[in-house]
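Omission of a single protein chain aside, the complex is shown with its protein chains in their original locations.
What follows is subunit A.
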Amino acid sequence: MTEAVDSLDDQMAAELDETDLQDEGVDLSMVIDLQRCTGCGACNIGCAQENNLQEGQAYSSRIIETNGKFPNVSYEYTPTLCNQCDDAPCAEGCPTKALYKGDGGITMHDHEKCIGCKACMVNCPYDEITLNKEDPHPRWEETDALIENGTASPKQVKERADVDENAPAYYNPNREVGEHEHPTRYKGVVEKCNFCVHRLNEGELPRCVEECPCEARIFGDLNDPDSKVNEILGKYNPDVLKEEQGTAPSVKYVRDYNGGGYEQGTGEAGLGD
């Protein structure tokens, strides 16, 4: 009889249970294993669901790079999110401290202090901050039906579902937990990923970590020497995006994906070892 082994998610969740986010020594980090990542986009979809993001907005995204000439072309896919930089230029340049370094080193955003000046968007080297140009999900206020006298209009659906008229659609009570977390969002303020701090407060992993079918995202406390994050970082030399910017990102990448191979050279070291 074999002993049941906890999944990676279970191990990380157990670590999180033992972590006091308010403890000053906690430094949360995410390591993304590019060998495991298949580029399926489940992280992006899960994130959009969790945070009620509408089309055109993303906290979790990806960058791509192609090299070579057809038919010899390589393609690299790198999942991205807010890097929760230790030296965050968005927070440095925010005139009202709407962006600030919060518990666990997360770069937090207080919507109520945001004046919509967009300085953070100009300062972020990673293009990871997005502006609510209008109230989210305006479609739910539309009164035109797809088929007249045939289907209900979005507004009618909202009314039939007995949603409070002033409450926006997709109200998410899960996001009410934190001091600066809001169950809905509104126009004129910026938004960004915060490692799903509302979930962390409930002892749950960030949604993108949980959604990843390949367990390519490893999450935990960098200051805990026994954390899974440190275990991975101890094995592989990590990269960060735009290291030259000096922002010290908390999101790190290991095992740069390379699915190909070619003729061995005479000087290849260690091949016979």
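Keep in mind that, in the parts below, contacts are C-beta pairs under 8 Å (C-beta built on N, C-alpha and C of every residue); 3 or more make two chains touch, one makes a residue touch a chain; residues count from 1.
Quick note on the criterion: contacts and distances are computed from a predicted model.
One chain of the assembly is not displayed; among "Molybdopterin-containing oxidoreductase family membrane subunit", "Branched-chain amino acid ABC transporter permease", "FAD-dependent monooxygenase" or "Electron transfer flavoprotein subunit beta/FixA family protein", its UniProt protein name is "Molybdopterin-containing oxidoreductase family membrane subunit". Across A:118, A:139 or A:235, the residue that sits in touch with the chain not pictured is A:118. Set against the missing chain, the residues A:24, A:127, A:159 or A:243 yield one that touches it, A:127. Among A:17, A:65, A:144 or A:162, only A:65 touches the chain that is left out of the view.
Mapped onto subunit A, contacts with the missing chain fall at residues 58, 61-65, 80, 89, 92-98, 113-119, 121-127, 129-135, 187-190, 242, 245-246.
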